[in-house]
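Quick one: structure below, then a few questions.
A single protein chain has been omitted; all remaining protein chains appear in their positions.
== chain A ==
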Amino acid sequence: MTEKKEVISIFVDNQANVLSRVVSLFGRRGFNIDSLTVSATNNPAISRITIAFTGNDQALNQIITQTEKLEVVKEIFTLEKEDSVYRELLLIKIRSNKSNRTALREVVEIFRGKIIDLSKESVVVEMTGAPEKIDGFMNMVSCYEIIEMCRTGVTGIKRGLATPECCQEGHEIYSGDLFD
């Protein structure tokens, strides 16, 4: 069976130990996680875990069916590429001085990134985008000396009005200012 990359959304109770329940299940079933992000949702009782994973259809089916058995899991589904948007954040520190700074800046601008810190010998670039875009940028800056970097891993959401049931009206929806 062919391997492919999938992104899965898992809605879980917002409680202590929930992340380790999910992650330990992946570990003991032998599923390798490419990346994992966790955040609160508009429902304070529910957290959202986004897992990117590479595997075949059988493994994907097992991941979903084994994970949905956990008592803390409220909903789980794959975020299909066609009807979802994925984003990832990159922070990267590159050695850069007067002689190559302009060229580097051009590359950052083309990829619509931002230089958020500058020193005589380095720049820190912030970039968000689909994982492929981040990969493309990484490829372009591979000729520079990368001092350090971090990527958040994929987070994603479905396009349109599709809403996870556990975050729909009727469930306790967070009504505070989301931009605090």
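As a working rule, a residue touches a chain if its C-beta (ideal position, glycine included) is under 8 Å from a C-beta of that chain, and two chains touch if they have at least 3 such contacts; residues count from 1.
Basically, contacts and distances are computed from a predicted model.
The listed choices are "NADH-quinone oxidoreductase subunit C", "Acetolactate synthase", "Carbohydrate ABC transporter membrane protein 1, CUT1 family" or "Ferredoxin"; the UniProt protein name belonging to the chain that is not shown reads "Acetolactate synthase". Across A:Arg21, A:Arg87, A:Arg101 or A:Lys158, the single residue that touches the chain missing here is A:Arg21. When the whole complex is considered, the residue among A:Asn14, A:Ser35 or A:Gln62 that touches the unshown chain is A:Gln62.
Annotation for chain A: contacts to the undisplayed chain at residues 16-17, 20-21, 24-25, 28, 58, 61-62, 65-66, 68-72.
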